[in-house]
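Selected chains from the complex are presented in situ; the others are not included.
By letter and in written order, the chains are A and B; residue numbering begins at 1 in each of them.
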Amino acid sequence: MSGQIQWVNHGQWAEVVLSNPNKFNAMSRSMWRQLREVFEAVQTQSALRLVVVRGEGDHFCSGGDISEYPCFRFDEASLSDFHENEVWGGLSAILNVDVPVVADIRGNCMGAGVEIASCCDVRWAHVQARFGAPIAKLGFPMAPREAALIFATLGDLTAREMLLFASILDAPTMVQRGFLNGCWDTVALDDRLEQTVEKVLSLSSQAARLNKQTLRGLRVGVPADAQPASYAYANHPQHREGIAAFLDKRLPQF
Amino acid sequence: MSGQIQWVNHGQWAEVVLSNPNKFNAMSRSMWRQLREVFEAVQTQSALRLVVVRGEGDHFCSGGDISEYPCFRFDEASLSDFHENEVWGGLSAILNVDVPVVADIRGNCMGAGVEIASCCDVRWAHVQARFGAPIAKLGFPMAPREAALIFATLGDLTAREMLLFASILDAPTMVQRGFLNGCWDTVALDDRLEQTVEKVLSLSSQAARLNKQTLRGLRVGVPADAQPASYAYANHPQHREGIAAFLDKRLPQF
């Protein structure tokens, strides 16, 4: 078993670190299972208001850990179990989290890296980050739910270019294609992340939770949880505080 | 009751003006109800071929009129009635109009402003216009159908950035994100609008009506009317005139 998912708790926010440093943070089977455990734990911690996902060292994630593939990929049942349970278990755990999730993408973001980034709510990248899903070089297609996920975030054009033509695209192109919210050099990216943490901690956590539940249902082909009672928040203290603070011309305290 | 929806009829086209000038044209409850009435009237006027929606003065729309919120938002039934009937009544009246609708966006376009602009067919903006839906600062989420609407026009990336991170984005960024068709300075924007009116009045009105009926059904999660009989236009005079004019190498008269 190689690699691990690290967890750095800062109280109101946390970092989830993809760590398999000898392999540019390639996702091993045990890392997928840990990813699920970590995000299932995130969802139970009501004090948390933000999660940042990043890679250990200079890269986000280079894909799957191919050294493990000969052990299970050539049998249909174990291949299906890998994608439907291990990989989708990890990805859906991120998708099901109700707090905002930021992807901090530097270096290589390939295959599984694109999938994990697609489960995040904003994607901020270093200007020299590189993106792709060149599994056509490995002789196999993307699993259906993973394909639906990246189709929803990459768009039709880029999903086809990556999957069918094994294209590797740079960060400015991925901004232009609508996958990244922006790309910067190291100093500006660090600043942006710091400001984001401060900003999100000042916003209403219940608004974020309810918005994420609503938005979750809108991606085509990506399974969603049941919708909440849409207006049950009417009497919620954060709803009252937000409007009172605006009318009082003061900052709200969420 | 503050604010009103103004209506300027130019015969074959009309302007709808969001007017609440002391509040940057924030939408009051009575304005939502008037918006519905105005667009329901638009739909009955067969002479109309184009509607332009703009704000009074220097801004498009700054959001909802928050001064009214304490009166009804903290009760689930009245909150639901506001969003499902008043707000969606206004928005769906725009969506249900069969003539092309242009958004002329200057200054602030926030929350309700983004929603109203999302119901228009093209969105042209001043280069200094600013966009956002920072309701997380007010402690509440976007209503489900409104979220589906802006998700369809902003895209997944920008919808999440605005709703979960309260980001304010400028006009060039909104062009790059695919929400705006373009942005210009005042002179160029005025020219563009003038040319558009002239252009649309020369096009087939029945083609526009049928295209809007078809396109209406394609936005995911946004309720659509029933589809028309798709080919019942075969013998329509504008269909005959358009093809005859092309073959005669003359301008069509619609």
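Note that contacts are C-beta pairs under 8 Å (C-beta built on N, C-alpha and C of every residue); 3 or more make two chains touch, one makes a residue touch a chain.
All values derive from a computational prediction rather than experimental measurement.
A.B. asks: Once every copy is counted, not just the 2 shown, what does the total come to?
C.D. replies: 3
Note that in this section only the chains that are shown with their structure count from here on.
A.B. asks: As a quick test, compute the distance in whole Å between the mean CA positions of chain A and chain B.
C.D. replies: Spacing between the chain centres: roughly 32 Å.
A.B. asks: Would you mind writing out the residues of chain A in touch with chain B in their complex?
C.D. replies: 100, 121-123, 152-153, 175-176, 178-179, 181, 196, 199-200, 203-204, 206-208, 210-212, 214-215, 217-220, 227, 230-236, 238-244, 246-247, 252, 254
A.B. asks: Please output the residues of chain B touching chain A within their complex, sorted ascending.
C.D. replies: 66-67, 69-70, 73-76, 79-80, 83, 135-144, 147-148, 151, 155-157, 159-161, 163-166, 176-178, 220-221
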